[in-house]
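So that we are looking at the same thing, I have put the structure below in structure tokens.
One protein chain is absent from this view; the other protein chains keep their places.
Let's look at chain A:
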Amino acid sequence: MSREPAPRGVRRRLVGEGRWAWSALAVLIGVLVAAPILAVVVDGLVNAGSAELPDDVGAMTLTSIWLLLGVGIGTSVLGIGLAWLTTAFDFPLRRLLSWALVLPLAMPAYILGFVFLSTFDVAGPVQTALRDWFGDDVWVPQVRSLGGAVVVMSLTLYPYVYLMARAAFTEQSARTFDAARSLGAGRARTFWQVLLPLARPSLAAGLALVMMETLTDFATVQYFNVQTVSVGVYLVWKGSYDLHSATQLAALVLLFAVAVLAGERMLRGGARFHQRGGSGEGVARVPLHGVRGWLACLAGLVVLGAAFVLPVLRLATWAWAGRDGSGTDPLDARFGDYIANSVSLALVVAVICVLLAVVIGHAQRLGGGALVRAAGQATTFGYAVPGAVVGIGVLIVMAWSDDALVALGVEGGTGLLITGSVIGILIAQVVRFVAPAHQAVDASYAKIAPSITGSALSLGAGPTRVLARVHLPQLRSGVTVAAVLVLVDVIKELPLVLLLRPFGFTTVSVWVYQLARENFWEKAALPALLIVVLALVPVFVLIRGREVRGRNLP
């Protein structure tokens, strides 16, 4: 019996069943977070061709491409290789290494960069020793170069690929592997022909994260005299305060980002098999005996040592040696001020981000429909897009609102001189970091069954009471994780602060960078250590088994 459904216009449920106030709030947040990125697109298109571009924009583009390629290859080799080593083989210290290899995530590139330079540059201990042994004309590669930047960024960013690859390798059931082997494929062939292609979507996601981080950076690369497009944005803005020219370059960075996302989609293909949720036991590990076992162990230790342990030791040594006055005095008033700046900025941003995340989560839970879902998606833009784009975008939006206010007759507009105000940094940081907060809160929301919400509503509790009395108590862990992630991210963040800070406003990260650029290693050591230690907190949260804090690329 098939009756024709009555012809009835299917109402488009853009607005959904939710409560208009909550939905409207969520949409507003989505629009505000997406606004800076849209602003770059709009302003970039409007002024295309008319704004002045630096002469060497072609060279910058090429340099960016080479840097992306180099870091992509470097992180792939390190990340995939180490993941395969620690999932498919057994060797001494494997268990320790398999989580410790994530630690370099806590080492910002702008810190590893200066430690690396201090060690390998002309005046550093390595070249001095080489000259002592082989005479003054011994050939050493130029350290302040693209190659140096590639090495440093690969060492700090490979954990993204490593984590994704590890998850992909362990998710795949041992049976896939066994099936391939029973069909006569050797272990190596199985890796190349079965496991690697199956892991491809995850690897693509990991690599996309790496590329975005690479595009975001314009501090580290400056140690190495590498002029990428992002560096161009910074130099143009700080050099001439010409917003239109800076926007043109920011739009170019955005193009790179879009290309990366397109590349990720392509690499992933139609493939969705990484989400199939394998049985999770992974392949059976093969023990490596004798020399081979120790070689495998050594490989892991070398990477871990170079990317994390040795730099930390070196920083600690400097900080210790600096007690005599050449280093940062922990009681130095400036140090205290900068820490206070960093912490208060981080606290404000964290509170705002968590609030926004909870509002969006609640609006979605109340059944916001497609528009609210889109707003939730829009909040991830800031995280997926390089920092220079966000920074310039915020500047444009602030300039626009100034113009609008002036046009409305408010003398002096918002009074926020776009050339620098802490408000700008604040907004940019919120735009950038609301995404991880949203994801943490969202993950917590997912654990509250919709029937709980339904029950609470049907028992007469309005949306606000449901949030306060039923949802929030159950969201506590998600909210805590979100706050911690954002706090640490803000304290670590360098490029946005550099780009937007008003004269005289310095945070710990900026201070480290300034000291490092002027080769005051000892002075930079203590604040740098502080940042690394703080950054370890989310890494341990992650290691403790929470899901990879994926930057959910849209």
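Keep this in mind: contacts are C-beta pairs under 8 Å (C-beta built on N, C-alpha and C of every residue); 3 or more make two chains touch, one makes a residue touch a chain; residues count from 1.
As a convention for this text, contacts and distances are computed from a predicted model.
Enquirer: One chain of this complex is not shown here; going by its UniProt record, which of these names is it: "Cytochrome c-type biogenesis protein", "ABC transporter ATP-binding protein", "Putative aldouronate transport system permease protein" or "Serine/threonine-protein kinase RsbT"?
Expert: "ABC transporter ATP-binding protein"
Enquirer: Taking the full complex into account, find the residue in A:354, A:398 or A:470 that is in contact with the omitted chain.
Expert: A:470
Enquirer: So which of A:291, A:407 or A:449 would be touching the chain we can't see?
Expert: A:449
Enquirer: Just to verify: which one of A:31, A:404 or A:459 makes contact with the chain not shown?
Expert: A:459
Enquirer: Suppose we count only contacts with the excluded chain; which residues of chain A make the list?
Expert: Contacting residues on chain A, toward the hidden partner: 1, 3, 5-6, 8, 10-11, 17, 19, 367, 449, 451-452, 454-462, 465, 469-470, 473-474.
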